[in-house]
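Heads up, the thing below is written out as structure tokens.
A protein chain is absent from this complex, but the other protein chains hold their places.
Let's turn to chain A:
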């Protein structure tokens, strides 16, 4: 019973995005954009001027909001805050690392697959750390 963590159900949860301009614009065309009464959006456009602190703060904000169920983050942006992404353990919101235009998806960097990798071989994990 102690291990049964209750899942927060929701009928209209949001998809948050931390990605480059084209990805965010495209996904907003699909209708996932949300702006609340306090003019807070569910997306952050990352460009050359965006700092790591901004990305960190936005990530923390999105992962603590109760109305967000999935956080999409470009993999190259996730690498900027890798320690934060890898230490995230909650089932909701689900963190998904997506490819961007200039950075294709690399399964070896995916946090979900990294967590499962050690089950198959301890040596491969050790060699990666070197």
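Heads up, the rule we're going with is that contacts are C-beta pairs under 8 Å (C-beta built on N, C-alpha and C of every residue); 3 or more make two chains touch, one makes a residue touch a chain; residues count from 1.
Note that in this section contacts and distances are computed from a predicted model.
A single chain of the complex does not appear, and UniProt lists its protein name as "Vacuolar ATPase assembly protein VMA22", one of "D-2-hydroxyglutarate dehydrogenase, mitochondrial", "Late endosomal/lysosomal adaptor and MAPK and MTOR activator 5", "Centromere protein T" or "Vacuolar ATPase assembly protein VMA22". For the chain missing from the display, the contacting residue among A:8, A:60 or A:82 is A:8, taking the whole complex into account.
The chain not displayed touches chain A at residues 1, 3-15, 21-37, 39, 41-42, 45, 69-70, 72, 91-92, 94, 96, 98-99, 101, 104-105, 107, 112-113, 115-116, 119.
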